[in-house]
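The complex appears here without one of its protein chains, the remainder shown in place.
Coming up: chain A.
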Amino acid sequence: MHRLLRRQLRKHLGVEDEVPAALQRFLAAVDAAYADFDNDRAMLERSLELSSKELSAARDKATEAQRRLVDAIESISEGFSLYDADDKLVIHNRRYRRMHGAASIDVVNKGVPFETILRHAAASGEIRDAEGNVESWIAERLTWHRDPKGTHVIRRSDGRWIQISERKTYDGGTVATYADITDLKQAEQAIQESEQRLRVIAEAAPVAVLIVTFDDGIIRYVNQRFAEMFGIEASSALGLEATTLYAEPQHRERFIGALTEHGHVEGMEMLFRRAGGEEFWALMASQRVQFDGCPAMITGLADISDRKRMEGELHKAIWASEQATRAKSDFVASMSHELRTPLNAIIGYSEILFEDAQDAGREAEMADLCKIQDAGKHLLRLIDNILDLSKIEAGKMTLYLETFEVRPMIDSVAATVAPLARKTGNTLVVNCADEVGAIHSDLTKVRQTLFNLLSNACKFTQNGTITLTALRDPNEAADWIEFQVRDTGIGMTPDQQAKVFEAFIQADDSTTRAYGGTGLGLAITKSFCRLMGGDVTLTSEAGKGTTFTVRLPAVTPAPSDIAVSAAEKRSESPQVTEPEHAPIVLVVDDDPNARELLGRHLQRGGYVVRMAGNGEEAMQLARTLQPDVVTLDVLMPRMDGWAVLSAMKEDAVLAEIPVIMVTIVDNQSIGFSLGAADYLIKPIDRDRLVRAVERCCPRDAPRHVLIVEDDTPTSELMARALRQIDCTVTQAENGRVGLGYLNEALPAAILLDLMMPEMDGFEFIARLRAESRWRSIPVIVVTAKTLTDEDIAHLNGQVQHLVHKGEYSGKAVLAALDELVPRHARRTGSDRP
């Protein structure tokens, strides 16, 4: 029973435990009510205690959270304010407060309406934007504030810029941040000013300037010059795709590619299109830049249409001029062929007739024939000179550089000129030291230079002396060779000297009549010397004589790789392979120059040459080689020629070998008495030497030669010459006929013209070399055609010899034939070592 109920029963009814039965149910209900009351109160108190604990914990948390929030709000770099739904200031940070000026800062307090603070600030002139229109500015500012959208920037009178960002809260309040963007604004202004400056520069620039964003290719900026260049308004160019500017889409691709790779592009030329459709060329330079934060390119364009047009016209003119030059060259080349071929016949037949007349002693005829020959030769020289000159003019004269000994070259030139000098009663003196050595130059042109100067000297000197001097002048800087041709002839006045190297000009017109000549020789000479890196100069005195001085570098540098390779090809083609079974000649001489000269003559004559520099060596080689013939010098140190000759004749193995004495010692009787087969006195004439050696070798079966030549007189001329040296001859008038003959018989050699109807020489050679059984037949090309490098390349390796129709062509052909197909087989059967 509840304590209270028990007490109440005792107090009011005087009962302890024995409750009257009638009251028991009632008292149980009362007891239960008391207990329920206590229980419920206990539970309620408990729950209140619990909840108050929870609430105070929550309050602590809230306080902590608020402290953090206040901390956070204080530490942000912006001003912060929160106005409640009644627009009264609830929370703000110090920064917000300090953004206000002296007149309004004290108003910034909790509970103060937004408008009040705003009015204080605006009315006291703190806001630059509000100056002069305070009320309307306040109204505007309140409108933003009540319905905030995005951010606003206000300018304060102290020069600061404040960016305000306002938002509504759930409960209708307004939260705002205030950022001081003064620095940003100043930087922005600086950028704007700098941009303005750049814009002014770009606008004033004489080139078109445009900026295109990289990712989308859209034009973002153009200057006035751009608008003019492309014929569109600057404003309507903006937003266009840059591709529309290009006349050729691949130009833009190329440009973008280069720009992507290098980051900038300079000097690119591209074809653009104006608004009117007209295409034009522009020179462009471009650089990658940033534009509004996007990767872009700034490009400058200069209209180069005029330049391009001029270039085009220039190209056309150059092309036309090249065409004309080519036509001229072709014309000259074909003319040379057309002129040389009949001249060749004229000269050749007049030679033959001259020999016939000589044999028959018809003196008057001989003189006439001589005139015909001279006239023909003059004409031929003239043609050659004109050809050379035209090549020089066209820049097509090429050098064929090789290394050669100077002395033999001088001797050879002297030998050639000697008859001419004798004809005008002149004495030819050669001063050439052996030490002059070898030079690297164009042998043919050096020879021709010297020949021109010497024949010139002979022409203008009567009964005088012509001196040819060769000097090596190795000074510090470079190695030079100097040739001097001095005469004691008529000489030249200074006026004449000034003009002497000009083409088609001689000292005066009367000279031509008096002395003949083409007037081209000296011009060509000068050009050759210059071409070889040197020059020719002269000193002269009228009536006393003239001295020409040729200075050439000892090593002429190759003009270009092409010329070098051409020279190499050329040096390959005449490479003489020693014919098998050709007779061996042992040349014995202590003078290397003499040995060299003799050797060359004999090689050209179709012999295999071996050399010995002294008597002992000669004996040794004679035993091992078993030569067919020996040429023997007399004056040699230690064992002289006589001793060698005696020793050979006493040696059983060597006694049968014919020995030809080649010497300056004029004592034939001793030679013949010691058993010499022949006796020749130096200087040696090639023909004499070859004939002498020939006489010592046994005869062979006649050589069979096929002549393929369309010009009948030329063909006949060559056939006659060949028959004279005991060859049998077949003539074909073109390549096709020639091939037909080859099917019937195999000739020992073929003489081939290049320019022929039906099948020309080039095709003939191609077919000949394609057939295995014809492949080994040696071919000597005899042509009046001026060969191009291309022609030479075609012939290279396919033909064994190349002979130009001309003055000495007959002899050259025969010499070539001898070289390739020896007249004589080896007397002895022994193999060559």
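The criterion applied here is as follows: contacts are C-beta pairs under 8 Å (C-beta built on N, C-alpha and C of every residue); 3 or more make two chains touch, one makes a residue touch a chain; residues count from 1.
Simple rule for what comes next: contacts and distances are computed from a predicted model.
Participant: Which one, "FIST N-terminal domain-containing protein", "2-oxoisovalerate dehydrogenase subunit alpha", "Manganese/zinc/iron transport system permease protein" or "NADH-quinone oxidoreductase subunit L", is the UniProt name for the chain you do not see?
Facilitator: "FIST N-terminal domain-containing protein"
Participant: Which one, A:Leu23, A:Ala58, A:Leu198 or A:Leu746, makes contact with the chain that was left out?
Facilitator: Spelled out, the listed residue whose C-beta touches the missing chain is A:Ala58.
Participant: Of the residues listed, A:Val15, A:Met43 or A:Ala478, which one is in contact with the missing chain?
Facilitator: A:Met43
Participant: Residue by residue, what part of chain A touches the chain that was omitted?
Facilitator: These residues of chain A touch the chain that is not shown: 29, 32-33, 36, 40, 42-44, 46-48, 50-51, 54-55, 58.
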